[in-house]
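All protein chains but one are shown in place.
Naming follows writing order (A, B and C), and every chain is counted from residue 1.
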Amino acid sequence: MADPMRIRAQAAGSKINVRVLMSHEMESGQRKDVNGAPIPAWHIQEVSATHNGVEVLNAEWGPGVSKNPYLQFTVKNGKAGDKINVTWKDNKGESRTDEATVS
Amino acid sequence: MQTRREVLKRSGVVAALLLGAGLLPGAALAYQKNAFEAKSFEDAFKALGLPMPVESAEVMLTAPDIAENGAVVPMTMASSLSGVKKMLLLVEKNPSPLIAQFMVNAAVDIQYQTRAKMGESCDVYAVAVMADGKTFFARKEVKVTLGGCGG
Amino acid sequence: MKKITTTVICICALGGMVLPAMSQSEPADAALQNTLNASFRAEGQAGMDRLLQDDANRLCSQADASGKALSDEDAERIRQSSFKAIAWPTDGQFFGDYKLGEKLAQDGRGKTWSDKPGSENGGNCYNCHQISKTEIAYGTLGPSLYNYGKLRGISDVNSVTAKPIIDYTWGKLWNPRAYNACSSMPRFGHNSLLTQAQLKHLMSLLLDPQSPVNQ
Partner (left out) sequence: MSTAIFSRSAWLVVAMCGAGAVWAQKTASDSIAEYRAMLQDGNPADLFEAKGEDLWKQARGPKKVTLEQCDLGKGPGVVNGVWVELPRYFTDTQQVQDLESRLLTCMETLQGFDAPTIRNTPYGKGEQANITALATWVASQSKGMAFKLPQAHAEEKRLFELGRQLFYYRAGSHDFSCATCHGQDNKRIRLQDLPNLTTNAGAGLGFGAWPAYRVSNGQMWGMQLRLNDCYRQQRFPYAQFGAEAGIALSVFIGVTARGVETTAPSIRR
């Protein structure tokens, strides 16, 4: 199973700043192994986030996003104690969801 | 105080519950594989069914002038336009230029930061796709350099 | 001037005992050698022989560790023996292609245990030197080589006045210790890191008036 994400969600005024680190290889599909055989692409392709259960973010990623991806976005209205959930799903069908409480 | 491990454990439970209930958001979206596999800037727009974008001061892109390493280049795209449907991030000379697309949601600022790989020095584009299909871009040149011993 | 005076005093004070003792090749401290042998293992093309020091490396390491400069005698001996061992181009031709020289200067590969054995080595030049103006990712461990030939007045590599500079540059690339006993620069020719053909490309990069280095 994939390693957990690190989600930091912090209230700033009426907004919530969300910063997410995901543990993923993000293999581009462009590289070759030591024997010259191509290493197949393996990357997150869908990312979504909810704020207290309501979807606030939905994105599609290609293999061009860096390894161990970082994502930052700002929820317009929220407060400490709210819940932020982030989910990713990769091209092998593996997925991971983690939750953070807004501080 | 809650330890990190406890929080994580609980996240796992939450994930399982959501999965079980089929409530995971984004599941309905069909991943635009063709666009992400397109080999040129133009082909990416074709695959997305979008016109080539025009420059706009109301689309903003923050990226470093020089990236010490092309493996990780921080990029923030933003827009002050109203009626933006989604935001695209592209690195012109990458083998597949399209990096990411974010569906704009009224609950979130139109400002997304992520990090992209860059194979070589080139222009990076942030593109705002409007509800009416028009596209606007901001562009920035990023130089990719070699850092350490080079081995 | 000052340095020479000091050395003279040293020699007078210590008599003839210093010189013969220091010119002998003796192994570095045994404890240090034991640690090295126990701490490393051969891997890929990097065998345990890589840990051995020749006379020059041993004396320079000892000088570095003690914080005292090498004695003038040892320095002169290293310079002379290094100079004598320089192999000049077998065909008398010093130059190649500056474009290939630039490629070599960019290339930092070769000789590590992860490098493919038998593959061509790079020159590592940009790791330590500024060379062409367009490459901003250059190191500063060595002096800038931008305008190397131009600053030395080379407008024609076949001119008589260019000859001493050409010889010096070849010698420096072959074995920098011929001029600076404890130079930090690798001995590219002496240690067979680069071939004569490769050194000629670097010569062109540095000295050819058409090379981007001299623009």
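Quick note on the criterion: contacts are C-beta pairs under 8 Å (C-beta built on N, C-alpha and C of every residue); 3 or more make two chains touch, one makes a residue touch a chain.
Note that the structure is predicted; figures quoted are calculated from it, not measured.
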Contact list for the unshown chain, restricted to visible chains: A, B, C
Sole residue of C:S71, C:N127, C:Q198 or C:N214 that reaches the chain not shown, by the stated touch rule: C:N127
Hidden-chain contact residue, picked from the options C:I86, C:L100 or C:A137: C:A137
Among C:L51, C:A69, C:L100 or C:I165, residue touching the chain not depicted: C:L51
Touch with the omitted chain, as defined above, among C:S119, C:S159, C:N191 or C:Q215: C:N191
Touch list for chain C against the chain that is not drawn: 28-29, 31-32, 35-36, 38-43, 46-48, 50-53, 57, 60-61, 64-65, 111-114, 124, 126-128, 136-141, 184, 186-187, 191, 193
Residues of chain A (touch criterion as defined above) contacting the omitted chain: 3-6, 8, 10, 12, 17, 19, 21-23, 25-26, 66-68, 70, 72, 74
For chain B, the residues touching the chain missing from this view: 3-5, 8, 57, 60, 62, 64-69, 71-72, 74, 76, 78, 113, 115, 138, 140, 145-151
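Simple rule for what comes next: only the chains that are shown with their structure count from here on.
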Chain pair that, of all pairs, has the most C-beta pairs in contact: A-B
Approximate Å spacing (C-alpha centroids) for the pair chain A, chain B: 12
Interchain centroid distance [CA atoms averaged], chain A/chain C, Å: 49
Of all residues in chain A, those that touch chain B in their complex: 4, 15, 26, 28, 30, 45-48, 50-51, 54-67, 69-77, 85, 87, 89, 95-101
Touching residues on chain B, where the partner in the complex is chain A: 7-8, 10-11, 14-15, 18-19, 24-26, 29, 31-32, 36-37, 71-74, 76, 91, 94-103, 105-109, 111-117
